[in-house]
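For this depiction, one protein chain was excluded, whereas all remaining protein chains were kept in their positions.
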Amino acid sequence: MTSSDPARNTASAFDAIVIGGGHNGLTAATLLAQNGRKVVVLETAAAVGGATRGYDIHPGYRSAGLAHIVNRLDPDVAKLLTLDVRTSPGALLPTVALSPDGKHAVLRGAYGETIDGISPDEAKAFAAMRKKLMFQAGILKRFLKRRPPEIGKIRLNDLGAIAGAGLSLITKGREEGRDFLRMLLMNVADVADEYLSDDRLKGLVAFDATLGIHLGPRSPTSLLGLYYRLTGETNDKSATQYVPRGGMGALAPAFEKAATAAGVTIRTGMSVARIIADRGTATGVILASGVQVTAPIIVSAIHPQATFLKLCDSGELDTGFVRAVSNIRSKGNVAKLDLALDRPPAFTGVSPADHRGRLVIARSIAHVENAFNPAKYGEFSPDPVMEITLPSLADPALAPSDGATLSALVEFAPYDLKGGWESGKPAFQKIIIDTLERYAPGLSSSIVASHLLTPVDMETQYSLPGGHWHHGELQADQLLVNRPVNASAGYTTPLAGLYLASAGSHPGGGISGLPGLLAARHILSGGRA
Amino acid sequence: MMLEMNTRRALQSHIATPRFETPFHPRIATLSETNDWYAWAGYKAPHSVFDEELEYFAIRSTAALFDISPMVKYRIAGPDAERYLNRLTVRNVAKLGTGRVHYTAWCDDHGHVLDDGTLFRLSADTFRLCCQERHLPWLLDSAIGFDVEIEEETMQIAGLALQGPTSFAVLSKAGFDGIERLKPFQLAEFAHQSGAVTISRTGFTGDLGYELFVSAEAALSLWDRLWTAGQLHGIRAIGYAALNRARIEAGFIVANADFMTAETTLRADRARMPDEIGLDWLVDTEKVNFNGRKAILEARRNQTLKHVLVGLEIEGNIPADGAIVYHRKSREAGLVSAAIWSPLAKRNIAIASLTRPYGTRLTEDLWVEIYALRELQYQKMMKRARIVPRPFIKLDRRAATPPGLF
Partner (left out) sequence: MKKYDVVMIGGGHNGLVAACYLQRAGLDVLVLEKNDWVGGAATSRELTPGFLYSNCSYVCSLFRPEIMRDLELPKHGLQVIAYEGGAVFTRDGDYIASYRDHDSHRREFARYSKRDAEAYDRYARDVTRQCRFIQPLLMRTAPDPFSFKPRDISELLYLGRKFGEFSAHDMAQTLRFWTMSISDFLDEYFETDVIKAYLALSGIIGTALGPMSPGTAYVLLHHYMGEVDGSVGAWGYARGGMGAVTQALASSFRASGGTIRTGADVARVMTRGGRATGVILANGEEVRGNLVVSNADVKRTFLKLVEEDALPETFIHRVKHFKMRGSSGKLNIALDSLPEFPALPKNSSCIRGDLHFTDSMERMERAYDDWKAGRYSADPFIDMVIPTTLDPTMAPPGKHFMSCFVQYCPPQIEGRDWTDADRDAFADTVVSQIADYSPGFRDRILHMEVRTPREIEAEVGLTEGNIFQGELTFDQLLFNRPVPGYAQYRTPVPGLYLCGSSTHPGGGVMGAPGRNAAAEILRDMKLKPAEMSPAHDVI
């Protein structure tokens, strides 16, 4: 590293450097470039896309990445990037709450606008719960699409948002307002128990609330996870899910295309080693190769802990800040299993069309809770819960013509597995496949290859500290003004010129593009802390 | 890491002696006439030894021995030690040469002072930080990203302050050859028995004086060596009461007496920035980044500093400790945190914390309201106070090198 060597220095040719070419990095880069900034995106991997980056399972078989479904691509992001990843109208994917007896409940439309396979009474009960939660999620949504308010100096427009939320509560009547404040920090199990009686539906909402979060359905505040899902907007409709045309694999190229079209320079295979900072101001980065790139604006769209603890000289940060960043809880809980199959699997009792949807194994609240319990102690459950998609149905290119791929997100897979994942992996994989076999008999005999990503694998393969796809637990104490930490909420950092734009910032993870969008907006507005 | 079971069990007996005795305690206990002890950081320490007023005069006229073993001591060593301390503390450690000591302070992210203390550079990459409060978690968390080892060594290292006009003579007589070359804020190692004693020309009295650090095992022999040598030079053991008078004259502040340390305050508005307790001169904004830098610069820029620490000279001779300071006898302007009638300066002096603009823009027409309890009755008086520079006394013998013999 010879920063004094002029031959190895590039001049400050860029207005902004974006570290990390995940979808949030690309979103931020695109918006900055569209507003006349010269932007370079530096990506360690050989391709951009971050968690949407695919990988090979087996010759001829490919996985489209960590995410296997879109449930919160923000419409503003889609519009801004002119992302052509929409699905055709009406093709929202169903969710099948699998039952061991083959009598499943199938949620259609936006999070069960209609449900097949349940009693009329239960349908009414679910509709009432859905209505309540959708309304409450709608209030929270106001805060997800804007920079978190700065505590202590609430600004006029913050007051606007708060007043707006207050008003929508009041116009619904006091009862709704009171219920909102009562329910906000509840656990999902108590809410589900209050409304529902069907274990399949209860298990499903318990699963959805806790997927990717280190909480069980009976942990207080676990309802927040469900709200978060319900705030997700796709195709201008909340609480929906789909796989874009061309499959999930179409996402990364779409983000990349939009960025390139806006004039963003993308450099892959370029790992940032350090962020250069001096007495409170960041001025550039040093690549692993030793090359120095300077710019007045540096946007870090990677995990906040990687940003501050790995790339920054901790001497440039204050101790309390480093302490707070170290305290961010960010240990992944989800494993991803990809299977290469020689024939499409058949889940008993699931119609051919519904195989394109999201299949969830979470028999009851207790099932989810019991799957969670061992994770607290660094163990996995012998009876895990999971959601399954068959990606090759949407994107036939992922598998040979007669074959298929299966993707399962499995909870709870603790990052710190006692005894380590080296030995734990085969056992866990067997448990998952045995579970799948019970719902899709014959599946195991069709397996050509399998590929299990534990949180530790995600950490190494996706440079994701802790292997946590939200870049930090999405729990009440790590939200809004405390995301990722209070001194760095709202995309600014203690270092002038350095901004955050990853899922670790407000509002959090999922393929929404919102952290990137809001960070870029803030930078363009002047970017003051 | 959790300590081993056997180590833990061996330490169980601490509860039998809630007040630990310092390594010098046997000697001080023998000398103690007043039997006047107080608890200092978990140790039994003398408040006075024979007469708190006369002990003061030992500091100013001959030589006084004061046990500073309860001071919290951290050893900081490693290739990054200088860089680490430069980020930790507000003063520029790069300018602190090996064999030198400086007074410094350290802040949290908000620029609030966590503590003040003295930093000894024992070698290029070994330091000792000496202070009033305990900071191990802060020091360890500050070490993230630095190649440095931090060890708390309060128990292992005994400390003595030898202060007063004949202190040099005592050390010479005790055979510490070369002590005459030691300038203020310099330190050097001297042989003592089979080991070494670190002597620095530092102190808390504003007088000629030294501080000696030695392993706990060698403490008593060091004491005896000084005591024997000091017999012809008027050496006396003293307690905190006497030292406190001397330090007020010297204008030194004491953590959690003249200001509250940031990690101990329950009330958010009690923490103080260096500029608010007279330590602005320590803050080097030109050096590399350090904890609190951003906050301190912001406060200076935005003029949000709320307090200022000043020296006061007060009419009359009644000490004003704890008195409220008024502007024009009516508007509350601050609080006196330490005050004495200075036997040396023959002035009534005080250290006070004022709320700006008192003490900065408004420096005239200040008063203190003294409540003097005399035979179960408060004598209330409003006395004029004048802001004066600290230290309240200035002694040429403090800095003369080589020092005089008395």
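All chains are identified by letter, namely A and B, in their written order; residue positions are counted from 1 within each chain.
Heads up, the rule we're going with is that a residue touches a chain if its C-beta (ideal position, glycine included) is under 8 Å from a C-beta of that chain, and two chains touch if they have at least 3 such contacts.
Because the structure is predicted, anything quoted here is derived from the model rather than measured.
Touching the chain that is not shown, out of A:Pro59, A:Gly160 or A:Pro220: A:Pro220 (per the contact rule at the top). Checked against the full complex, the candidates A:Gly109, A:Gly177 or A:Gly527 give a single residue touching the omitted chain, namely A:Gly177. For the chain missing from the display, the contacting residue among A:Lys79, A:Lys103, A:Lys124 or A:Lys376 is A:Lys376, taking the whole complex into account. With the whole complex as reference, residues 1-3, 5, 7-9, 11-16, 18-20, 39, 41-42, 110, 134-137, 140, 152, 263-266, 268 of chain B touch the missing chain.
What chain A contributes to its contact with the hidden chain is residues 150-153, 169-170, 174-175, 177-179, 181-187, 190, 194, 215, 218-221, 327, 329, 366, 369-370, 373, 376-377, 475-478, 481-482, 486-487, 489.
Criterion: only the chains that are shown with their structure count from here on.
Centroids of chain A and chain B (each the mean of its C-alpha atoms) stand 53 Å apart. Against chain A, in their complex, chain B makes its touches with residues 83-84, 86-88, 108-110, 138, 141-142, 144-146, 288-289, 291-294.
Against chain B, the residues of chain A that register as touching in their complex are 277-280, 309, 313-323, 326, 487, 494.
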